[in-house]
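Omission of a single protein chain aside, the complex is shown with its protein chains in their original locations.
Naming follows writing order (A and B), and every chain is counted from residue 1.
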Amino acid sequence: MARRSIEPLLWSLFSAGGVVSAFFMPVLIFLFGIAFPLGLIEAPGFQSISELIKHPITRLVLMVVCIFPLFHWAHRFRFTLYDGLQIKHLNEVIAVVCYGGALFGTVLAGYLLWNIG
Amino acid sequence: MAETIVLEVARYRPEIEAEPAFENFEVPCRPDWVVLDALNYIKDAIDGTLSFRWSCRMGVCGSCGMMVNGEPKLTCATFLTDYLPGPIRIEPLSNFPIVRDLIIEMSDFMTKLQGVKPWIIRNEDLPVSQGEYRQSPEQLETYKQFSMCINCLLCYAACPVYGLDQHFVGPAALALAQRYNLDSRDEGEAQRLEILSEHEGIWGCTFVGECSVVCPKHVDPAGAIQQYKLKAVTEWFKSILLPRGGRD
Partner (left out) sequence: MKQPVTYTLYHPKWYRRPMSTYWWTKRWRYLRFILRELSSISVAWTVILLLLLINSMGDEAMYAGYLDWLQSPWLVVLNAFALVFLLFHTVTWFNLAPRAMAVRLRGKRLPDWAVAAPNFIAWAVLSAGVVWFVLKGV
């Protein structure tokens, strides 16, 4: 029995992204967006952070932390546009923009992580 | 304490009004009176043409659901004194067409309810001589919460997704589908999943959660729908990874 609907895949990406975001995003934005700029904590030096980010495990983690949350955004934002603005008739355009954006981000993340330094 | 309270009741008589208008009625505000008592008082003593549905007066039949000050409520369980000094605004349930006054048209829900096959499906019915289908208290507990639904439609009135797109199957019907899926005597889960997961049925739900807040029977339809999604996802991956087998 063919299950052609792609919604289960989209929803599982959304959920995975929700979990990853819930765990990692608050601390990341706190460090880089608030604590370092305001000098609450001293930002790590280039040597230390670039070693960290270049480590293969970190690259893998960063890949996960970038990809799934992007699809989480795409899914939620798509439905928020449907519900909040009642523009479900633009279904196709919205879906292409949202999931297309997430796909673009995925490729970009892969490219950047592959070519660090 | 005030002796009376004003009810602003939405009236819609197709032969008189082009669109609903409010009419004010002053009714006695007794401590033991619920909104439904006040409506019956209006019908008996003030205006006999007021139309509304009701039956059991004890939160079981699910026919007296209305919007009370904008919230979907069973009017038989909503006390006047909680709304003092008033006025109380009574409207028909949201998201449904209005037939007359406080009466909504619900056949859309009835069709959807039937669509999810809310009955026990067996691959093979056992003959009566073989006895009953037995069930342990633990097995009963897994679905009991979802079986408490009285089809009062408060959840549909609270659901913006249904209000925006009436193709959405909606909270109560999905919770009842889940009720039978979880029943140890039932074997129809695959059939129901087939119906519900293929199209936007369950996927339209964005977990606003308001259906579960307004449910007078604590059914938690929002939770049921998310559980259903999780199940559909599992089955979807199974069908991808194990193209044959994999499904019971």
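Going forward, a contact is a pair of C-beta atoms (placed from the backbone, for glycine too) under 8 Å apart; a residue touches a chain by one contact, two chains touch by 3 or more.
If you're wondering where the values come from, they're calculated on a predicted model, not measured in any experiment.
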item	value
Partner chains on view for the chain not depicted	A, B
Touch with the omitted chain, as defined above, among B:77, B:148 or B:230	B:230
Residue of B:122, B:167 or B:185 in touch with the missing chain, whole complex considered	B:167
Subunit A residues that touch the omitted chain in the full complex	17-19, 21-34, 36-38, 41, 43-44, 46-55, 58, 62, 65-66, 69-70, 72-73, 75-77, 79-80, 83-86, 105, 108-109, 112-113, 116-117
Residue numbers in subunit B that touch the chain omitted from display	12, 14, 19-20, 70, 94-95, 97-100, 105, 107-108, 111-112, 115-116, 136, 138, 141-142, 160, 163-164, 166-167, 169, 195-196, 198-201, 206-210, 212-213, 220, 222-223, 226-227, 229-230
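In this section, only the chains that are shown with their structure count from here on.
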item	value
Sites on subunit A touched by subunit B in the complex	1, 3-5, 7-9, 11-12, 15, 79, 82-83, 86, 88
Complex interface listing, subunit B residues touching subunit A	160-161, 164-165, 194, 197-200, 203, 206, 229, 232-233, 235-237, 239
